[in-house]
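Of the protein chains in this complex, all but one are displayed in their positions.
Labels run A, B and C following the written order; every chain starts at residue 1.
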Amino acid sequence: MTDTTQLPETDPAALNPQSAEMAVAGQWKLFWLKFVKHRIAVLSLFVVLFLYLVAALADFIAPYDPNQTNSRYTYAPPQALGLFIDGSFSPHVTGLDMELNTESMRREFFPNPDAPVKVGFFVPSEPYALLGFIPMQHKLIGTIDARPTDSMYLFGADRLGRDIFSRVVHGARVSLSIGLVGVFLSLILGVTIGGISGFFGGVVDTVIQRIIEFLRSIPTIPLWMGLAAAIPLSWPPIQTYFVITLIVSLIGWTSLAREVRGRFLSLRNEDFVIAARLDGMSEIGIIFHHLVPSFMSHIIATLTLAIPTMILAETALSFLGIGLQPPIVSWGVLLQEAQNIRAVSQAPWLLFTPAAAIVISVLSLNFLGDGLRDAADPYEAH
Amino acid sequence: MSAPLSTEPLLSVRNLAVQFPTRTGLVKAVDDISFDLYRGRTLCVVGESGSGKSVTARSILQIVDRPGRIVGGSMEFARADGSTVDLARLDPRGRQIRAIRGGEIAMIFQEPMSSLSPIHRVGEQIGEMLRIHFGTPKTERRERVIDLLKQVEIPRPEEAVDRYTFEFSGGMRQRVMIAMALACNPSMLIADEPTTALDVTTQAEILALIKRLQVQHGMAVMFITHDMGVVAEIADEVLVMYRGKVMERGPVDQIFHTPENDYTKMLIGSVLKLESKSELRLNRSAPEMAPETLLEVRDLSLTFPTGLKALDGVSLSVVPGETLGIVGESGSGKTTMGRCLLRVYDPQSGVMNFRRADGSTVDLRMAGGETLRAARRDIRMIFQDPVGSLNPRKTVADIIGEPLRLARLARGKELDDRVAALMQQVGLDPAWRERYPHAFSGGQRQRIGIARAIAVKPRLIVADEATSALDVSLRSQMLDLMMQLQDEMSLSFIFISHDMSVIRYMCDRVAVMYRGQIVETGTTEAVTQNPQHAYTQALLSAIPHPDPRDRRLQDRFRYQETSP
Amino acid sequence: MLSFIAKRMLLAIPTLIAVSIVAFIIIQLPPGDYLTTLMADWASQGGAVEMGTVAALRERYGLDQPMYVQYWKWVSGIVLRGDFGISFELNRPVTDIIWGRLGFSFLLAFLTLCFVWALAIPIGIISAVRQYSITDYGVTFIAFFMLAVPDFLMALVAMYVLSTFFGQSVGGLFSPDFVDAAWSWPRLLDFAAHVWLPVVVIGLGSLAALVRIMRANLLDELHKPYVTTARAKGMSELELLLRYPVRMALNPLISTLGWILPAVVSGEIIVSVVMSLPTAGPLLLRALLAQDMYLAGSLILLISVLTIIGTLISDMLLALADPRIRLQ
Partner (left out) sequence: QEYGQAPTLDARVEAGELPPVDERLPANPYVETMVDGVGKYGGTLRTTILANGDHYNLTRTIANELLVRWNPEWTEVVPSLAEEVIASDDATTFTFKLREGLKWSDGEPFTVDDIMFWYEDVFLNTALTPDKNPIFVVGGEPVVVTKIDEDTVEFKFNSPYGLFLQQLAYGQGHLPVIYPKHYLSQFHEKYNAEGIPDLLAQDSTAADWVALFNSKVSVTFQPPYWQNLDLPTLNPYVLTVPYADSDRVEAVRNPYYWKVDSEGNQLPYIDRVTWAKLDDPQLMLLRMTGGELDFAFRHINNSTYKSVLFDGQETGNYRFVDVKDLPANDATLLLNLNVEDPIKNEIFNNKDFRIALSHAIDRQEIIDLVYVGQGAPSQVAPQPEHELYNEEMSTQYTEYDPDLANSMLDEIMPEKDGQGFRLGPDGQRFTINFMVADVFGLSYPDIMQMVQQYAADVGIDIQIRTTDRARLNTMWYANEQDAYIWNCVGGLSEAYTDVRCYIPFQKADIFMASKWSEWYSDPNTGEEPPQRVKDAYDAYDAVKAAVTDEDRLAKMKEFLAISADNLFTIGISRPMPKYMLVNNDIRNVVEGIPITGNLWHPAPTLTQWYFDR
């Protein structure tokens, strides 16, 4: 009780002996340290990376060409993958017996456990170029010693007997790339324009708000239809789709912009904003260094919400007949193909598999977002 | 004035310990402290800034911010119905603690400027207390709120109930907090530096109000303050804290006149130091009243959209190297004036001529764009509200480093070193750089604000209550630091303060503001020794004296403007 | 306030003019016009297409004139006589057709809004307050599942399940007996029995989104000092949340609240088609497909009016909810 008269400035380290040795982390380091503590976020990060890996290596991972049809196996149900037969390691899928029912106009399948189809890893295949340039002759998984009628539909087959698993794997390419470009474009536009509108207020705000009003006033569907018709037929489908996505996101930013503006209008006279201004920070700097972080949670939430919306935007486009064209597959296309009673009632795997793919990627992106948010949150989470 | 002494403590704190786990280790903010609180008596808690006073206070109500935790100790509280509960054991969300919060133990938060909701009307926020604990009906509530606002000296309370807090001055917000705390006649009041933003006259009224309630209801008061004058004036008992521990506890007289603990001694010593003019200033030759004033303000007027005329023809001037003190009633427009100088607000009329480093002058009122930016680099501001002025999402290193970075004075490692040096200068552990503002005590935050203001070499600093949350010893240190900087680079200060000792200690000249006007200016000596204006006289009469044997607030008088 | 509204109304005029022009152009972007649709129709009935008849009709409908003439005809009709033109396909004045449909759109929008907010806000609160609890994860998972399945697919699945496993009549907003009946108690009950499904289906997607947004914003507010102050008043946690952080967290929601109306008209078109709802969406889609241009144009114009009104309402609510934002 008596030895404590030292004044703080004489020995700052003594203030907090435990922390003295510990290096002071920079903001990014700190951010990272907090992020890795968030286990689900880290896991999600891996899932996201994994998904992108799958998309990149789709040719290798998918056992079949996504457009390869098989008339014997239309609407074939998923075949369970088993690893052991009679206790010995021998990967296989249950065989399927097929019977054509002409009365109900469908093929009926009966799992036949006695006729397992042998499955192998790194099986030889037709040569192809991985990532467009690595020559390859093997696939990750495939049937071995198969009779011509044997099949391996891990997630079932669609109406043309195409392998859903392969289609989902290939679909990841479009869905995890083009869609996200749109999302980020909307994000950047939304935050910047909304930020400017809310931060400056006054005439700038009025003008921007009128523009937003104008853009919002044009319903999307007529716009899509008009544009789809205006795009030349000779354009390849991917390009067409890309352009439509861009245009969609050129409109999509408006609601984020309004939300950002609303919040900024109330934040712009906070003392810390004024302080930054007095520090000589530029207006844009203030928006991005002070105001945006204050609204980060919302922005991250909107972002993660926008991703499924964008992935799915093409289903709506397809519904109108202006979506992606075959042979390109995407998750949206797969879902669109499941949009009928037949699939819902008799082949639910057509619906669940792409939906699961979307849910998984969106959830992991979301938890990743949560992790980032929490890492930037000054208040410690429990 | 002596309250009925009760032998049973109302609150009995034993071995309380509160910790904050952080990445770099445990922060033992409160480390095994014990004290008692009796009905009708006042316990003043003093101590170093960051010593755990506020955390202690918050612990009593179980509202320590995450990740803080009460890790040990008990807090026996005698409830109004005669039962006794251990507050430390109560569920922080439970019904029991809720009934106690506000109803039996009310708290005035240290940082009134941010502790109120910006989107609810003042009246609503106060009235809520009545609704929760008494279920008072709406109309009656309003009347009662107006009455409370009147008691805490808010002008025109009928209008004020419907205002929002951002339309209030710092002192007014603080008084709203006080009104809120007193609304339910609690049996115990925790006042965490409740008068930091109040001018001495208002402060005196508030202290009297608390005293009155204490006498009427036998309220126990735990009063956290740095103002030893106030301690001397109101305390029955004093608790001295340092680094989370209790250094010394005892009757007020003993603490002031026969302190045992070294820290206490040093504290009392610092008080005396602040009682007179700083040595640095005494030794300095008065700044030559050079013809070139640094800043010349004439007839500055500003009316808020609410119709309130906050500035009414203010004129003042500052010469290089000079410190101009601004004192005045709470709500008189000091902050507004300071903000006008930096063009945070746009005054409607007047002239603000600022002499730039190259000798040319600009009228800041008309300036825009690059001119204004350049001027802002020369003029810095220390905000009255430290919480609000620090972005809660930036680490302290970022906040202090920001002006340096923006002025391109330093980057990378050098920036880091400069930040560390600045923190050290204002008495903060550089190891705390990675903390966010909310993890600091009120005084620490205030020092962050000071560090930020002095980071780039300005020519004029508008310091708005820059040291109000600092304990006396730190305060004198900070003032010394500022004066040192002033001498080194011929810096000028406009020093807005309520604390007359600070003004005396540091200022060359003083301007007295009242209701948007400057009613008197002169050298510090002239104004303090020979006040001309009646308001100034009233002000000086209300300064508490840091000696419990010389309680003189009863002798104060109050200035009432004759014309409406 | 009044002058603010008046000012905004004035500002709306150029927006409306711009929208009407753009709408007109968009409608004309796809090749062909209503008569192409008509010809397709004839062809499908095995009839020959009589080009002379087509030409005569094209002239009659004024489709042979330059676009700006058609535009002027349409706009001047609206401005001078409140006449939105006629629907070629339905052979009736546009004004006769749209109001009933828009009425149902409004109703649906309103009910959906109530449904969504009534559920999303409490769920969002729970998931923020109990961040990273089982509830939070569960809600998050369900939310993203809802989002991952397009609402029209959801509509189909829901209708399939209800129809097949519960023997419910699905689609539309009324049973056949009540479609043309006057409003009465039984009709109202019948309506209620039908309307919940579209409300739920349309609502689920935005519900999920709203929950997440509510949660995110709330997490930011929960630690603000004013929350502690309120807590120190002895307020119950629930009341505390609702009065303080929730109110703050609503700001972004309010910003776009006004767009619910136009969104339901234009955004839920596909769901409405799948569920066969008598709302404005399918009408617009059909008008676009059939190139029934005055009908399509008028609907788009009305949607833009709704957007403008919605934005105005949002702005006023925003200023009401947060006094720091002043109406300019």
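Before moving on, here are some points about what is shown:
Everything below uses one rule, namely that a residue touches a chain if its C-beta (ideal position, glycine included) is under 8 Å from a C-beta of that chain, and two chains touch if they have at least 3 such contacts.
Please read all numbers here as calculations on a predicted model, not as lab measurements.
Among the chains on display, the ones the left-out chain touches in the entire complex are A, C. When the omitted chain is restored, the residue from C:Thr36, C:Gln65, C:Thr135 or C:Ser236 that touches it is C:Thr36.
Residue in contact with the omitted chain (choice from C:Ala6, C:Val69, C:Val179 or C:Ala192): C:Val179.
Which of C:Val129, C:Ala143, C:Met159 or C:Leu241 touches the hidden chain is settled by the complete complex: it is C:Met159.
Residue-level contact of chain A with the missing chain is found at 67, 69, 71, 74, 100, 102-107, 159-161, 229, 233-234, 236-237, 321-322, 325-327, 340-342, 345-346. Those residues of chain C that touch the chain absent from the view are 30-32, 36-53, 55-56, 60, 83, 86, 89-93, 97, 100-101, 156, 159-160, 163-164, 167-174, 176, 179-180, 272-278, 282-283, 286, 289-291.
Basically, only the chains that are shown with their structure count from here on.
Simply put, of B-C and A-C, more C-beta pairs touch at A-C. Here the spacing of chain A and chain C, counted between their Cα centres, is 26 Å. Multi-chain contact residues, meaning those touching two or more other chains, occur in chain C at positions 223, 322, 324.
Residue positions of chain B touching 2 or more other chains: 65-66, 118, 166, 438.
Across the complex, chain C meets chain B through its residues 223, 225-226, 228-237, 243-244, 247-248, 321-324, 326.
On the chain B side of its complex with chain C, the touching residues are 58, 61, 63, 65-66, 93, 97-103, 106-107, 109, 111, 114-120, 128-129, 132-133, 164, 166, 177, 180, 305, 387, 438. Residues of chain A that touch chain B in their complex: 1-2, 4-5, 7-9, 12-13, 15-16, 18-20, 22, 24-27, 30, 33, 266, 269-272, 274-281, 285, 290, 293-294, 296, 376-380, 382.
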